[in-house]
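Structure in structure tokens, see below.
Here the complex is missing one protein chain, while the rest keep their positions.
Right, subunit A next:
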Amino acid sequence: MATDLMDRLKILADGAKYDVSCSSSGSSRANSNGGIGSAASTGICHTWTSDGRCVSLLKILMTNRCIYDCAYCINRRSNDVQRVTLSPAEVAELTIGFYRRNYIEGLFLSTGVVRSADYTMELLIQAVRTLREQYRFNGYIHLKLVPGADPLLVQQAGLWADRVSVNLELPTRESLQLLAPDKSRDAVIQPMRQVSNLIVTNRAERKQSRKVPSFAPAGQSTQLIVGATGESDRQIVTLSEQLYQRLDLKRVYYSAFIPTVADTRLPARPEAPLRREHRLYQADWLLRYYGFSAHELLDEASPNLDSELDPKTGWALRHLELFPLEINRASYEELLRVPGVGVRSAQRIIQARRQGHLGIDDLTRLGIVMKRARYFITARGRYVGEIKLENSSLRSRLVDGPKQKRPVQLSLDLEQPVVDETASLITGEL
């Protein structure tokens, strides 16, 4: 029985691993009524796999059987893989077993769609309910919503889980139509709208009375596949901005497309566009924490992010008239726009400069990384970039880094020296 369970766990984990979301943050749940578990609002990573991704949740599918045939998905109906299922009780037992050993922070439960959306959604809810009621589990739970499920089931799901999510999968209606003909854009957007509304009303109700049970306290997230279809970064970043502003999403995840199944509708790629994915995440952070808007980062003239430079540095190079910035006078918002200065650094600069003007050495002591920042700031009027603030030379310096002066060994060559015209005795370049 143990090996059977192990095989199924393997298959179902394999089917779920392309879902990127693994955060366990944003919810702070106390261990109530003598149960097990708690949720830490900062989130806790428990280990990292050999691809460098963190593991914080037990991420599995309930089943990899599926009635849909989405071109990008490993579990598509027409793909020839072994199909297995875990029962709600088995999911709960496995979660508790891992949790008690502190392997995980909670559960991420997704699934293929069996019979109907409603039936599948009910199975997921049953597993989560067993955990919460029978085991009195207070750890983190991330639940996938099945597109097309009844709104009442969506509401129930949010009451048991910390976070719920529906994957948008592809940035535009047309791409979705092409690669996932069984799913409609509206069936995906509709539950996202509903969850967004429910979160807003729940927040208001809980302000009135703390007794109202919280609905998806860690909010909702979604995921986009990058590089399977021809959208530009501008389309993707603008979409994310709208999702954050209009639907109040906590996170949008980007997943570099890795072909798991052959299909003529999909691009043949030798390598996953990992660099592009990385740049999109950087742009995403600029939207959420740095006060940037999508049109500042990308426009019609340059619809894709620079692969050589991070988006903030790219923005700064286009706006050199704003720099260098005197760190003793700049506002918090201005500091956030300096390449290399993050939220923590900006806060520390603001706090430290209340006790006196800061010099360059002070910045290093504060732990500010000067690699990129040095070209864009002055401290007490002093500029240490050692290079003129001018687009092309600054750009090449930022991409290649400053020329390294390597120490050269000065030694006596006892053999007959080979005369080299270019060598200079004075600089020691023998």
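List of remarks:
Following the convention adopted for this analysis, a contact is a pair of C-beta atoms (placed from the backbone, for glycine too) under 8 Å apart; a residue touches a chain by one contact, two chains touch by 3 or more; residues count from 1.
Criterion: contacts and distances are computed from a predicted model.
Between the listed names "Predicted symporter", "ABC transporter permease", "Probable DNA metabolism protein" or "Fe2+ transport system protein FeoA", the UniProt record for the complex's undisplayed chain reads "Probable DNA metabolism protein". From the set A:A40, A:L178 or A:L247, the residue in touch with the chain omitted from the display is A:A40, counting the whole complex.
The chain not shown here is touched by just one of A:G97, A:P213, A:G230 or A:P267, and that residue is A:G97. The hidden chain makes contact, of the residues A:K17, A:R77, A:R288 or A:R395, with A:K17.
One of A:I189, A:A272, A:M370 or A:L389 touches the chain omitted from the figure, and that residue is A:A272.
Even with one chain removed from view, subunit A keeps its contact list with that chain: residues 2, 5-6, 9-10, 13-14, 17-18, 30-31, 34-38, 40, 42, 44-56, 58-59, 94, 97-98, 100-103, 105, 139, 256, 258, 271-272, 274, 348, 351-352, 354-355, 358, 362-363, 365-367.
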